[in-house]
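Every protein chain except one is present and positioned as in the full complex.
Right, subunit A next:
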Amino acid sequence: MAELKVNGQTVSVDAEENTPLLWVLREHLGLTGAKYGCGIAQCGTCTIHIDGQPVRSCTYPVGALSGEEEITTIEGLSEDGSHPVQQAWVELDIPQCGYCQPGMIMAVAGLLNNTPDPTDEDIDAQVTNICRCGTLARVRKGIHLAKTKKA
């Protein structure tokens, strides 16, 4: 039984230590916003935050957590969908199928935590998620819009 802090709440989960955090979130806690896309930290659909830093949860074993870390999923990014990145995503109508977007939004929110005014080069280096529908052109516009918004 491990204790975790997820979206501001302390929860206990009974999972094998090597279970990826993604599957603990999805299957033990019912937080299905973070998606499974590849299982090898390539595509980024599973991106969540640990202490504000974007992490690909599909390869992060739950046993590696101490319980002190603040884990944030897309469900906890804002109470009402008002995070600047979410606002920008709605304003520009970015999602297509939407499956990759929780991970994309968390990756972008993490970028803005570290680099509030990112250049295109910062974006290229730090947001490496895959979107197969092809929202990437709007995603870049969305990042530049999000950095102008307040929560």
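Observations, loosely collected:
The criterion applied here is as follows: contacts are C-beta pairs under 8 Å (C-beta built on N, C-alpha and C of every residue); 3 or more make two chains touch, one makes a residue touch a chain; residues count from 1.
Quick note on the criterion: contacts and distances are computed from a predicted model.
One chain of the assembly is not displayed; among "Molybdopterin-dependent oxidoreductase", "Chemotaxis protein CheW", "ABC transporter permease subunit" or "cytochrome-c oxidase", its UniProt protein name is "Molybdopterin-dependent oxidoreductase". Residue A:90 is the one among A:64, A:90 or A:151 that touches the chain missing from this view. Interface note for the absent chain: among A:4, A:34, A:55 or A:145, the touching residue is A:34.
Listed for subunit A, the residues touching the missing chain in the whole complex are 16, 19-20, 23, 26-28, 30-40, 42-43, 45, 73-75, 77-78, 81, 86, 89-90, 93-102, 105, 123-125, 127-140.
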